[in-house]
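Supplied in structure tokens, the structure appears directly below.
Part of the complex only, each chain left as placed.
So that you can tell them apart, the chains are marked A, B and C in the order they are listed, and the count of residues begins at 1 in each.
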């Protein structure tokens, strides 16, 4: 058994649990009745995992775990690791083991791989569009329920940076929080007072006036939401490198370059995780 | 508390569990540190859930469950139920309750709603393209791991029919099964012999010769994979209504009408669940 | 370690989970206080699993999993696999490994084995009684809560066919559904309209009039419930092979042959899973 050594790995307990959930979803109690009826228990097989279109690979750890859950002795050789570019019809990995296990795990493995590679591929497109600028592409909490860790990993595989993982690991003050707290300043002060020194504080800003009020209360970052390009540029100038600037809203592959050229540090893109099409990856038995 | 009465509902235990998983994913142990810092515990609020673009609604049961998990007494009034068409900026539902609960559950609720409505909306596009033909649109097992039941529900909400739920509830014999069994006939015979009378048997077919061999062994359905339109039409004629015919491969919104007009009973579309973009739905506090 | 290769296997995740539940049930937190007090940690042992009465074996996968959960290196050699006939005092399997592990897992292993073999044995009795007829013996949803997959496997081991696994994988319309839908025809039409092409539809029928109404709406199968033998024969004739016929009600080892001789395709027997006595199987340490 070859263990993937890579930075693009999640805690194994997390992966094994998610894979088990997906397998149980596909197998329920009766199991793979087609394979049991047509394939003998001891047959072996091997197959090539390859993309049918160019893209960026992500999700090999989960794919391997799916096969291994059904055949602990499966061999899984990787040619293009997570984060690597794949050409159409290029081999990504080779899997070999018990034939029933491979057939039964195939769809779960490919569902993880295709979904995550789709996200990595879309992320890479945004990253490429902004190359040469200081802007980095980041994700949001608009993820598929239950798969956030996998989708955030895919964003990293595509060259993006992860925004906060959830409501728990950083503060992002939005308009409703500001209204509830009374003012931008009050919200920022309360946030600072109630949380530890290891928690960053960002605040959503829509105008330059709001920006100035915020800066007076020292956030770690400002989220400049839906600002026209000119205003965005002005905001970046006003911030003058003192806090991290993040742009959001109206971002797509046509607009992202111009946004990046305003000088913002980060551009957050919900579509990375909520609207990426699958990367078509298949398993061909030899 | 108003319980949604609708056909588009999953077993409550399933929904509550998936919603709890998503909430724990977003809250981890520290919870919503922004909201706790800025909103008082007893404040109340209400907000309108509305789409920012036209589409088909799906996922209200999960959305309601997300709010209810954090405030058991939340009120949730639905204006457009699952399966209904929504115009841009039209109200889908109204939610009211504890302000912290609404703010904390918002993203999870919208993630379910946006993802499922995106699938329903895409499904409806395919359904509309094939209106007037006998063909019905069906899904595949190419679903997001852990969310199959939700995605299959969204397909139904969009007017599609569900294919089998997993490997466990119907037999679908593909090429590797045929190779392992020795022949199309042998595979079909083994499938029949080993499974009960409540299990349907479908077989994947690539040529008219294969089709004839299959028909001699009485499957319930044939999956005509990647056939050119002319061959598809011929296959339908040959089947002559004796078994269900399903077309797959190369299906997109441009090609689906022509495929439907060959007379097939079903057209399966992986993209419904693996490549639907989110339907942009937001929650506006009043 | 020898992995059982057999058709009578469940998904490993399912078996390991059920076995863990049973072990935790037996061990709770304090563990096997008798064995810890009296047996040294490193002692080894081996034992023979044998029936004390003739029957049909089922459940070896779970039994092996119970021992392996406590000693990953246990050896487990099978002489009579699931589905095989065993004479009184004949060896079924040989288990060897850590003595504490064997003693602690013994009861859980035997509870699975005895319960499942009891079901397989009773199923085989029904199957033997109907040999030479076209009727096959099938089970029901009257299973022990939490163990349906294991009990359905045991039915297959005994030579029976499985009916649907649950409410989810096939439609079985009973009298209350008919009343709610308005009529037999309406119920069948609604069922067809709302479910995919991979779902079979069966309807429960009590009289020949009902049968005729049902046949006009093309179910896949009819469940002829509690019909006298003469009526059953007439029903089979009327169906004329167009749909699957299933008899239920009043079935026991005395009546099953006569029911089979009416020509029905299937006879469903609740007792297989709700009233089978254990097959007495023990583990004798050497």
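Simple rule for what comes next: a residue touches a chain if its C-beta (ideal position, glycine included) is under 8 Å from a C-beta of that chain, and two chains touch if they have at least 3 such contacts.
From a predicted model like this one, the values you see are computed outputs, not experimental measurements.
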Copy count of the single sequence across the entire complex, 3 present: 6
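Operating definition for what follows: only the chains that are shown with their structure count from here on.
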Subunit A and subunit B: spacing of chain centres that average the CA atoms, whole Å: 22
Euclidean distance of C-alpha centroids - subunit A vs subunit C, Å: 44
Whole-Å separation of chain centres (CA-atom averages), subunit B against subunit C: 32
Set of subunit B residues in contact with two or more other chains: 165, 168-170, 172, 194-195, 199
Contact footprint of subunit B on subunit A as seen in their complex: 18-19, 21-22, 25-40, 43, 45, 62, 99, 103-104, 107-108, 110-112, 114-115, 118, 141-149, 165-174, 176-181, 187, 190-191, 193-195, 199, 270-271, 274-275, 277-278, 285
In the complex with subunit B, residue positions of subunit C that touch it: 7, 138, 161-165, 168-170, 172, 194-200, 202, 220-221, 244, 246, 265-266
Subunit A to subunit C touching residues, read off their complex: 20, 23-24, 27-31, 36, 41-42, 69-70
